[in-house]
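What you see is the complex with one protein chain gone and the rest in place.
== chain A ==
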Amino acid sequence: MSAFGASGPLPGDEAARTPARMLAGANAAGRFRRNKVAAMLDVLTVVTGVAALLLGAWCGWAAYRDQPTKDWHFIGMAVVTLLALVQLIVGIVQLARGEKPEQGTTIFVAYLLGAFACVPAAGFLSLGERSRWGSVTVAASGVVLAVLEVRLYDIWGG
């Protein structure tokens, strides 16, 4: 609760938010007793983030060699998207089981959806751009997805 003291005088609604924060704190304290699905979510977040960075590096390499995205790149995008989809499902299952993300359910779901849509959106764009710039765009989407995964990790409170 010391974090509140540092932020100075609180408006009324801030005080109303405190119980939620305390709940989040209790959730964090019980982290050691987390169930298997929660551990799975953490692992998925890390794996998806790493896979996204690999995809970014791969497509960045293609761009460096002045190549458009090819079939193998699209398979890579499909794999990363599949990981993000599994993460989305596991995240929703966690919410359905009554678990609460540390920074709020809405933000958690929004980031899960964003993470899922990120790479496919760039993939479709690169279909229409048969030059190195299609590869650059997909590479950028990989980096953005990795950033989203870091944020997801924080939001969930891992």
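One rule holds in what follows: a residue touches a chain if its C-beta (ideal position, glycine included) is under 8 Å from a C-beta of that chain, and two chains touch if they have at least 3 such contacts; residues count from 1.
The working rule: contacts and distances are computed from a predicted model.
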Pick, from "Amino acid ABC transporter permease", "Circularly permuted type 2 ATP-grasp protein", "Na(+)/H(+) antiporter subunit B" or "Integral membrane protein", the protein name that UniProt gives for the chain of this complex that is not shown.
"Integral membrane protein"
Among A:53, A:122 or A:155, single out the residue that touches the unshown chain.
A:122
Of A:91, A:134 or A:157, the residue in touch with the unshown chain:
A:134
Name every residue on chain A in touch with the hidden partner chain.
7, 11, 13-14, 17, 106-107, 110, 114, 118, 121-122, 125-126, 128-129, 131, 133-134, 136-137, 140-141, 144, 147
